[in-house]
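The structure appears right after this line, and notes come after that.
Of the protein chains in this complex, one is absent; all others appear in place.
Then we have subunit A:
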């Protein structure tokens, strides 16, 4: 039961929102929420993989902006959607390989390494655009505003990244390795896991997700914004942590993170709908985050105690 505690929080919030405002349950509104949380949630899947393996990415918002503006600029100059897509991924993966190298080769703590990258990537985005937004992006808006078979493209990307993350975590050697590395790095190494390779792969996958998020973000805001997505890394971490991923490493799931993202998304949505003061919204959002995590920890430790006792 307690394994699913975060889903009960989500369900409770859903029902409360429904009772608070009947429009909440309208398909259009729900679609809207999913659309809005797509960018942050795709980042959150990358964070989930990193946090499970005992690491973090503070640079994802900035790298998103850098990859996004270079991608937009590529489209404006060449008119190729494919090329612009590829550029975003290459840029973002490169930044994340640098993160990974800092951490595995030079033994920098992930917090510090990605903090440095956060500043560098934002600077590079501003430098490249000289601080100017790139407008008139034409068909580039398809990524974030178009639909396929009636489903908005951001939601399709969201579903794909969710499935990829869940698959990686459950069905691959890489997935088992990151749980082991995050759970006990020395024991993972002594068990024959290549710890550095695992960490590097985690950053590369994070890089791909951040690149995709960059494309959707710029497309949704109708331009290449070098100052866009500031503090999105914390948005992503919020969803990750609410979703039950442990900051001490070794624990977390893709579905949990999705639930975490929806908790934040529904909360923001319903507060707007019932007209909560916008400053108060922020206070409430913070408080709910704290409550959700406290409930989750409480439910989990209760279970751990019981298991411990029955094993004695």
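Assume contacts are C-beta pairs under 8 Å (C-beta built on N, C-alpha and C of every residue); 3 or more make two chains touch, one makes a residue touch a chain; residues count from 1.
What we mean here is this: contacts and distances are computed from a predicted model.
Chemist: Which choice in "NADPH-dependent 2,4-dienoyl-CoA reductase/sulfur reductase-like enzyme", "Ribose ABC transporter (ATP-binding protein)", "Malonate decarboxylase alpha subunit" or "Sarcosine oxidase subunit beta" gives the name that UniProt lists for the one chain left out?
Modeler: "Ribose ABC transporter (ATP-binding protein)"
Chemist: Among A:112, A:160 or A:173, exactly one should touch the missing chain; which is it?
Modeler: Of these options, the touching residue for the absent chain is A:173.
Chemist: Where the complex has a chain not shown, which of A:36, A:108, A:145 or A:189 is the residue touching it?
Modeler: Within the whole complex, the residue contacting the unshown chain is A:189.
Chemist: Please output the residues of subunit A touching the missing chain, sorted low to high.
Modeler: 170-173, 176-177, 179-180, 183-184, 186-194, 246, 248-251, 304, 306-312
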